[in-house]
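Left out: one protein chain. Kept in place: all the others.
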Amino acid sequence: MRRLLVVDDAIFMRRLIKDVAREAGWEVVGEAGNGIEAVNLYREHRPDLVTMDVVMPMMNGLDALRHIRIVDPEARVVMVTALDQKPTLMEAIRDGAHDFIVKPFDRERILALLNKMGGTEADDGTPPQQNSPSAAN
Amino acid sequence: MPQSSNANLAPPELFVPMGKWAVAQAPTLIRTLLGSCVGVVLYDRNAKVGGVAHIVLPDSRGDTALPGKYADTAIPAMIADIDRQTGRRSMARLTATIAGGASMFQTSTPSLNIGKQNNEAVERILNQLGIQIVGRDLGGDAGRRLTLDTNSGNVSIRIPGGPDHEI
Partner (left out) sequence: MQGLTLSQIQLRLIASIFERGAEAASRALTQWLGRTVHLKISDVDQADITEVAGLLGPEDATVAVCAMSFAGQLEGQLLLVFSDAVGLSLVDLLLQQKPGTSTQWSELERSGACETANIVGCAYLNALSVHLPGNSATDTLIPSPPEFRHEFAASLLEFAVMEQASVMDRVLLVKSRFQAEGADLDWALLFVPTPDSLRTLAQIAP
């Protein structure tokens, strides 16, 4: 079973993502409410995928992304954020984010992502693509 | 049971907006809602006349556009109004209560100290005028609803979701 770490400061959003992930057959190995927790939980569980919010207390998602990629340069992190601003997107992708999903998203959008990520056993090394965040609106 | 139609009437209420003051005699209730600003209550127990000022900043630096906004202009102006209401010099009989100066937003650094500066300025001015401060309710991170009952001189404070308490 594929293993997921859900990072978002809003318990409401974590619940939403966890429900979809379980539906898609993923095991949620941990959930974090800030970047520091996220890095610690990543170290502990080495999940196959991380959904990462950006705006969070203590440590934001971009910093957490960088820390996680230091811990594991192969880490697969998808940013899931309401912040849809080009510099943020570019920074995330430059720092190794796999994808960028803009909230609010359809369940199908997350489901499609999880199915895609669940289907490939390893990182294929191709550069990440922006999945037209504004199309979700 | 109501004795007469008058007994049933709620006392008149005056609301004091930011940067203003109001003075009234019994049985009026004077009310203001405070955040980072400081409310100064002055009360003349013999005359049952009191006032509430809603002060935004400590020092007017010569600005005369809005005297109620600053501690150094609002307090003397309010005393002058109380004198007019009582028809005599009230200062020696006045007592003061001060409340407010909370900070809600941790990020807005300049406003963090405004509350504290206001408190200090108000205390200094009241001290210089020889007006005794009989109650204080300052600081914290929640707004306050302040009510002066000019009939009793009681000052009550309510925070959101809480009951009124007297100070």
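All chains are identified by letter, namely A and B, in their written order; residue positions are counted from 1 within each chain.
Here is the rule we go by: contacts are C-beta pairs under 8 Å (C-beta built on N, C-alpha and C of every residue); 3 or more make two chains touch, one makes a residue touch a chain.
The structure presented is a predicted model; accordingly, all values stated were derived computationally and were not measured.
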Residue of A:9, A:31, A:48 or A:99 in touch with the missing chain, whole complex considered: A:9
Positions on subunit B contacted by the hidden chain, ascending: 15, 17-20, 31, 33-37, 56-57, 63, 65-66, 68-69, 102-105, 107-108, 110-111, 114, 142-145, 158, 160-161
Absent chain, residues of subunit A that touch it: 9-13, 15, 55-57, 81-88, 90, 103-104, 106, 136-137
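Basically, only the chains that are shown with their structure count from here on.
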Subunit A and subunit B: spacing of chain centres that average the CA atoms, whole Å: 52
